[in-house]
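All remarks here apply to the structure that follows.
Apart from one protein chain that is not included, each protein chain of the complex appears where it belongs.
Per-chain residue numbering starts at 1, and chain names A and B are given in the order in which the chains are listed.
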Amino acid sequence: MKPEGKKRIWAEYQKEIPDDHFFYVRSCIRQTFFAGSEQYFLKILREDLGKDVYEDPRHTTCTGIGYHGDVVPFETIQTVVARHFALATEAGYRHIAISCVTSFGIYSEILETWKHFPETLERTREDLYKATGRTFEVPETISHTSDIIYKFREEIARKAKYNLVDAATGKPLKVVEHIGCHYSKMFPKYGVGGAEFPHVLVGMVESWGGDIIDYPERRHCCGFGFRQYLVQANRGYSLFASRKKFESMEPYRPDMIIANCPGCTMFMDRWQYTIKEIDGITYGAEGHGIPVLTYEEVAGLVLGYDPWELGLQYHNVQSLPLLRKMGIKADPERRFLDRDGSRLPEPANLIDG
Amino acid sequence: MMSATGANKFGFAINRSRMIDYDSSDRKVREYITSREPSFRLCFACGGCTATCTAGQHTSFNLRRMNTYIRRGEIEPLREEVTRCMLCGKCLLVCPRGVNTRNVVAVAAEAIRKLERNEL
Partner (left out) sequence: MKTVPKHVLVAGGGVAGMEAAGALAEMGYRVTLVEKGDDPGGHLLQWHALFPDRRPADEVRSYLRKRAGHHNINIITRTTVEKVRHHPGGVRVILSGGTEEEADAVIVATGFDLFDAHRKEEYGYGIYDNVITSVDLEAMFNRGRLEKADGTVPSRIGLIHCVGSRDEKVNNNHCSKVCCVTAVKQAIEIRQMLPSCEVFCFYMDMRMYGPYYEELYRESQEVHNVNFIRGKVSEASVNINNRLVIKVEDTLAGRPLKMELDIMVLMVGMEMAESGAKLAEASGFRQGINRFLESGDHHYGNNLSGIKGVFYAGTCTAPMNITDTISHARAAVAETVRYLKA
């Protein structure tokens, strides 16, 4: 493998990621399943990096689940997104920071549609005005929140309390990166590094001391298609997509998977449990599963935040072996304690080690 | 350890791959046929044989596809396929590359029999 070849491609796909003043739009799945990730995105940006991030409580779902599930028409989703733009316009923000890859894909698709078919923009303005009385300006930039962490990866590295290395041996951790399909497969130019060799997570991992695994099924989809996993009859092939990836990465003995998409993070985590139940197979070096972390969780660990505050315990595959390897002291007894010390209900069937 | 209870719990199972994995497929049958009927190599998959095939009009028998499967080492679909041919020889008349198609089927059937007796 020649790293200069990848650098050549990365240089061709550099997008504009603003330095400050973001209008933040949340993800339906992430705030449910990895609530810590969104919380720590804000905390890292605001407190560690001193950036201005604005949130409007009137922001809603982008309706992407319905759109991809064939129940929300394109005109409707354009109007919903236009309303988000109107909220940003009203608050004086021109840069959108998008937490979800599905939303990011939808925003990209809509902006491209408006660019190539200006009449659809006019129609959307009309629809939004009729429905809500709002007007909006098309944002200057859209960034996925992984783009933003990518942009500040070196600053995070300078503040690092822990690195992605084996504390005992000093060797880099072996990390699998997984990019959501709608981050750059539809519009490679919107993704840092393009679609074939995305750099967005690679850059973070390398800046924080880890090694990236380039395994054969790296580009394969995790299987999270809304129309696929939502319909039970289709779920088998959705699941198979993840298993194909696990089998392909298994020989490399990865320490963790880092993902930038809500669906991928959830699937690759939860499916490990499902595969264990159906086929009796558990992946990972010691049969403890391969932890699947969001980039904010990884950034949070690097910055020295408490893993239980980050919410790692709410993954199906637990991260204790990973934390031990990184030299992070985390008391497993405190995993399911509430802030006041009372016990929270403990999830069943964790893959733990 | 396939856990039936697990699958029952979810109401779905993990799909099998449709992908031909050339590195794990078994090409013994191909080698057997090629060594006994070297003209087999010449097939360029025009489908003339399949168009004229008597068996192919009434069953799923498809000599063109069978040849491809043999070459890729996909022998599972072959077991049933080879029994469908009536060995009439019409395909021989059609083949633009002069493949001894009739013998290919005969040798393929022989290879399958040997495979089942672990003689291949």
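Everything below uses one rule, namely that a residue touches a chain if its C-beta (ideal position, glycine included) is under 8 Å from a C-beta of that chain, and two chains touch if they have at least 3 such contacts.
Everything numeric here is computed off the predicted structure, so don't read it as measured data.
Engineer: Among A:P18, A:P139, A:G180 or A:G194, which residue is in contact with the omitted chain in the full complex?
Structural biologist: Per the contact definition at the top, the residue touching the missing chain is A:G194.
Engineer: Which listed residue (A:R219, A:R270 or A:R324) would be found touching the missing chain in the intact complex?
Structural biologist: A:R219
Engineer: Spell out, residue by residue, where the missing chain touches chain A.
Structural biologist: Chain A touches the missing chain through residues 1-2, 4-6, 8-9, 194-197, 214-219, 251-252.
Engineer: Under the stated touch rule, tell me which residues of chain B contact the chain that is not displayed.
Structural biologist: Looking at chain B, the ones touching the missing chain are residues 18-23, 34, 38-39, 41-42, 44-45, 64-65, 68-69, 71-72, 74, 97.
As a convention for this text, only the chains that are shown with their structure count from here on.
Engineer: Nearest whole angstrom, what separates the Cα centre of chain A from the Cα centre of chain B?
Structural biologist: Going by mean C-alpha positions, chain A sits 45 Å from chain B.
Engineer: Name, in rising order, each residue of chain B that touches chain A in their complex.
Structural biologist: 1-3, 6-7, 9-17
Engineer: Where on chain A does chain B make contact in their complex?
Structural biologist: 232-233, 235-237, 239-240, 243-244, 274-275, 277-280
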